[in-house]
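Questions regarding the structure given below will be posed in turn.
What you see is part of a larger complex, with each chain still in position.
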């Protein structure tokens, strides 16, 4: 498909961005990533020191998948900025998936700390991909600050509740000029397809694949769903009608 | 994918069954069918006499797509049985998609006439694929009569309203022993993926593709979505949770 995703000037053929959290082991993760066709995978910097995490980085390099460090686990702007800076040194990339969550129960972003961190990281030369809630105002503010994408959630991390508020996602995609990436909440393939139909440019997910009963197969499912949703968006769907309409006359 | 759809002993690699109604012309239809990857396409027998329809049959033969005659436009059991018998002679197939609709406003099946026609056609040696509403009881009755599939609607024909009652579709798939085909109402790719996730064995659609702004691209979208939904069903999705769950601990 000649319809690349472009973020900060870089092209990706795959519109599925993955995370690594939740996988049972590296072998399972490898098969799932390959099946998903992803070209960009986010890794939690706070866990890089662990033995497993080093293995993840090696695995991604071997598979030719770009590493997107993230600041998962950070609760303040200061923590997130520091984590991003350490990641830049360690991984030699100025890209960062910015996460600044408020509390463990919801893992929802803290809008104030998030905005502050985004501004500081943009000023420091980072390509910032912020994980945000689905507030259309906060999305615009992140874009105006200079973020490379906006990445609203469909529902809280790990809930598998899908896209709880499609109206908000549509408000965001109808006004954003940077790519919108649906990040968090995806539970199954139809959720990913819907995200694309609502105008998102890509989908980011982790546990929907890594914690599925068969991660490899779910990786393949998500690949298909993202492609299907993207094609459907471009194809221009039929309108919804209250009453029936026969397919005839016609062929 | 080594996961064929089997209806009445015949195998299909594609789980997307298409209709031809609504296409602007044969050239558009051809591209859409090819993009969809369909191996089985339903054609309205009541329109076969029209010049365009003859062209459709030739097109399907050329593409190697199996023809599934349907009884669209029939309002009584008697009409439907007669139409099926004429189709069998004309097309040399004992397969029939059985449609007996009640009225033009809703194009909903008439449950009484439908059951009667299904019984008579099964007795007459037909392989009957009945278009039905989403009533789980009627679906069981059609199966018990000897139908080869049950094909509940997602919403009325041509509405593009998707699957209005997923609970009913799940009730049907959790109790059916023949393949369940979601027939009618599909508007976009995520609808098709959802059908498969609910346990349907295939999806049947026409105008969602033929009347899309770009039918070829929508044909490709539906192909991906059906595959994605099927894979997701087989992969075993994560459960839904009220509270968030971090992807860590883990990799």
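Think of it as A and B in the order they're written, each chain with its own count starting at 1.
Throughout what follows, contacts are C-beta pairs under 8 Å (C-beta built on N, C-alpha and C of every residue); 3 or more make two chains touch, one makes a residue touch a chain.
This structure is a prediction, so every number in the text was calculated from the model and none was measured.
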With 2 copies placed, total copies in this complex: 4
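The definition used in the following text is that only the chains that are shown with their structure count from here on.
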Separation of mean Cα positions, chain B and chain A [Å, integer]: 33
Contact set on chain B toward chain A in their complex: 19-26, 29, 44, 47, 52-53, 55-56, 72-73, 104-108, 156-161, 187-194, 196-197, 206-208, 210-215, 217-218, 220-225, 227-232, 234-248, 250-251
